[in-house]
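Yeah, one chain of the complex is gone here, protein chain that is, but the others are all in their spots.
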Amino acid sequence: MHNFTLLLFLILSSLAIFCGLMTVFSRNPIHSALFLIGCFFAIAGHYLLLSAQFLAIVHIIVYAGAIMVLFLFTLMLMNLNEETEQHKPALAKIGAVISAGMLMLVLVAVFKRAVLAPPPPYQDFSIGTIETLGKVLLNEFLLPFEFASVLLLTAMIGAVLLAKKQNPNTNQA
Amino acid sequence: MALLSIFQTVPVHYYLVVSAMLFCIGVLGVLYRRNAIIIFMSIELMLNAVNLLLVAFSAYHNDSGGQVFVFFVMAVAAAEVAVGLAILVAIFRNVHAVDIDELKNLKW
Amino acid sequence: MTVLLLIVLLPLAGFLLNAFWGKRLPKVVSGWLASAVVFVSFVLSAYYFAGFVSGTQTKIDADIYRWIQFGDLFIGFGFLLDQLSAIWLMVVTGIGFLIHVYSISYMHDDERFAQFFSYLNLFIFFMLLLVLGNNLLVTFIGWEGVGLCSYLLIGFWFKNQDYNNAAKKAFVMNRIGDLGFLFGMFILLTHTGTLHFSNLASIQPGVLPKWILVAVTALLFIGATGKSAQIPLYTWLPDAMAGPTPVSALIHAATMVTAGIYLVARTGFLYAQAPETLTAVASIGAATAILAATIGVFQNDIKKVLAYSTVSQLGLMFVALGVGAYVSAVFHVVTHAFFKACLFLGSGSVIHALHGEQDIRRMGGLKKYMPVTYWTFLISSLAISGIFPFSGFFSKDEILAAAFAHHKILWVIAMLTSLLTAFYMFRLLFLTFTGEFRGTEEQRHHLHESPPLITIPLIILSALATVGGVLGLPEFLGFHHWLKNFLSPVVAKSGAHAHALSHSTELALMGGALAGAIVSIAYSYILFVRGGALPVPEGEEKGITRLVYHKYYVDEIYEKIIVQPVMFLSDIAYRLLDRRVIDGLVNTSGRLSMIAGGQIRKLQTGYIGYYMMFMVLSLVAVFVYALLIRL
Partner (left out) sequence: MDTIFILEKSLIILTVFAITMLIALYSTFGERVFAAYFQDRLGPNRAGPLGLLQPLADGVKMFTKEDFIPDTPNKFLFIFGPFLFMTTALITSSVIPWGDKLEIMGRTVYLQAADINVAVLFVLGIVSIGVYGIMVGGWASNNKYSLLGAVRASSQMISYEIAMGLSIISVLMVSETLSLRGIVEKQHGFIDWSGKFPWFSWYVFKQPLAFLIFLVCAFAETNRTPFDLPECESELVGGYHTEYSSMKLGFYLFAEYINMFISSAIISLLFFGGFNYPGMDWVKQQLGTNAATLIGVGAMFAKTLFGIFFYMWVRWTVPRFRYDQLMNLGWKVLIPLAILNIVITGAVIILSGN
């Protein structure tokens, strides 16, 4: 049973990392997006493993159901295929890989030195339920919650304004 | 029913490493590609790496604050995508490209 | 409490309405709206006043909210309504209302009509705040507010640079006085920890050191000299006549200038413990009274004469305060408000008829053209000169008697002042209304009596000036001094008590004053009606006349000894500190950042990828640094 959990973890992790790498290295942007969706599903699986069911579903609805659909939409409407994309010079690519690798190295080094509390023997499964989260969200985090709503409203208005086609008759910038 | 914590099987360091790897893949994507939309996706990937870590530590400390924070990250990500893609579409309409190396008007 | 709040807030509402929507309202509406709010305030004040008179109303002293709370320091925002403030309420709202009505007609050709009324309402609001504040700080808000309104209204016709200068002068002079007020408050706050009148009044004598009391009272009195135009800060008031005449009547005769009297009367319990300051108050009052009266004799501008008369009367009130006769001072404030407002409005009526002419050398013979103005003007002049049975007679006599009882020199000066008053007031009256008209033919053609909206307030005010004396009929003649009894709960605590004089002395003083006034008037009559004497034209004065005509060159002296040195210092500071040091620093830093920017600019390639690469590398560097620190 325990090994089963570890196996699941390993499968999900390798899936997530594989999909993440494919997102970056796919030549076709649509493939990138689809791999990213796969990565998100793997992460949702991680959430389930961590018994955050509600969050897992919301993650899928928001990321897979909304955000990535928007990406696909944009990509499809722009009709960007691999032929059109020019790639960076080799030197820049090597630089990119080296920079990211250095960051990885440093992050792992930092994490290795992290001093953590001992793991809890038992898990509180109620924290992932919608009841608990709802109570915490609307009591402790009410103000950030309201801010988030204002942020979303602002983003909505901004997006509508930006994406709106300009009326050719009115001569405004 | 009190089940054993997952961290008895999977040490939390594993999660740290996985999330660090995902984050660095996101960074790599940002540096490696020229297509602005892919860069956007890489940023989403980084955000998700952080989310994963937040959820992991939320379970580790038995504190739902971390999960609530993930909601806020999602809200920000959604807002960012909505506005960001709208900007990209507007740029695409004008210059017919989303290649960041061609969008260097920031120079002035 | 709510009603009290309403009294204060109504004029504020009027101000807001007129300030924001006034331009869109018809003039009639905006003018009557402004008058109506003041009238409602007046009615409500009268309700309280009647309550005090009948004894059903008790003192109200309550904080509306905690305004400043910091450690031990607590200052509330609240109102205090007692007999003293009730009297001021009546005067401010009552005369304020009459002047509002008057202004509807007087200002009616002005294009910024609504703005004028919004300022008037704002002034009333601040004045009520000043009078009703239950601590010095609230009073100070009103104090500053009326100063502001005074500035706005004096400079109402701001297209004329002279008027602007007059407004600025008034403001600066007031600020100097306000500084004294502020310092007084600070000292009081440091040593007592409170600014509430009720708390201050309950401090037992001897608790506070003597020097603090003297310092505080002296500083507060400096504030009062600024607002009430006493030496050395009186020069703004005559210049303030640049404002529209209703403003002069409202602010510079009846209400704002009496704020200093109010302040001293209100804090009388402090003054009672500092006799040194009281002596100074009396001396300065007397000096101001006689100085202003002498200047008044030689002025040729109808409003300037009245302005100097106001300064001189205020001096008399301070004399009364200085000798401890608070009731007499308040009494004179009330009667003075009646007849001086009437006089100013009358002069306004004349100016109105003459289309802006203010020089009495070009008036004369107006009696037959404007009878109502003439008669009301005459009544008020009689009142101010102290002729029986007009109101001024009673109030002035009280002050004279109190001065006599206190110190003979004060009495002599006050007596001289009142004789001079009678003289110059009737000089003004005769030169304006009798004899032949000396203006242009065109002006004569347009001469007319003013419309009812102007004359009705005049009639009401002159009626009040006539009968106002009943408020304080002399006690030694067996009458009941109503005002004294009315104010007794407030003033008794101040420890002020008039020195008892024998009946015969008082009677003699009264008779002497009356006789002196009549003689003055007679002399004036002989000189200006019989003799037909006219003031000499500009620049032909000789000797002492010339000195007095030029107001003892006080303005010029101030200019030389205060303004010019300050200007000189400022100039040096400007050339050296500002231009060299500060500008140099700023310019150097600007130049440095330009040079630096020119170099750093080269890093900005415009390639986003390049920026992000730097970002990541910097992040790595930060992490490495953090790791090294932890090693």
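We call the chains A, B and C, going by the order they appear; numbering starts again at 1 in every chain.
As a convention for this text, contacts are C-beta pairs under 8 Å (C-beta built on N, C-alpha and C of every residue); 3 or more make two chains touch, one makes a residue touch a chain.
Quick caveat, the model's predicted, so the values are computed rather than measured.
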Chains in view that touch the one left out, judged over the entire complex: A
Residue of A:58, A:92, A:137 or A:155 touching the missing chain in the full complex: A:58
For subunit A, the residues touching the chain missing from this view: 28, 30, 34, 37, 53-54, 57-58, 60-61, 64-66, 69, 72-73, 76-77, 129-130
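We adopt the following convention: only the chains that are shown with their structure count from here on.
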Gap in Å, rounded to a whole number, between the CA centres of subunit C and subunit A: 71
Subunit A and subunit B, separation of their C-alpha mean positions in angstrom: 4
Distance from the mean Cα position of subunit C to that of subunit B, given in whole angstrom: 69
Where subunit A touches two or more other chains, by residue: 88, 92, 95-96, 99-100, 103, 107
Of all residues in subunit B, the ones touching two or more other chains: 27, 31, 34, 101
Touch list for subunit C against partner subunit A, complex: 609, 613, 616-617, 619-620, 623-624, 626-627, 630
Contacting residues of subunit A [partner subunit B, same complex]: 2-3, 5-6, 9, 13, 16-17, 20-21, 23-25, 29, 32-33, 36, 39-40, 43, 46-47, 49-52, 55, 58-59, 62-63, 66-67, 70-71, 74-75, 77-78, 80, 85-88, 92-93, 95-97, 99-101, 103-104, 107-108, 111, 114, 116-117, 119-125, 127-128, 132-133, 136-137, 140-141, 144, 148, 151-152, 154-156, 158-160, 162-163
Complex contacts: residues of subunit B adjacent to subunit A: 1-14, 16-18, 20-29, 31-35, 37-38, 40-42, 44-45, 48, 51-52, 55-56, 58-65, 67-68, 70-72, 74-83, 85-90, 92, 98-99, 101
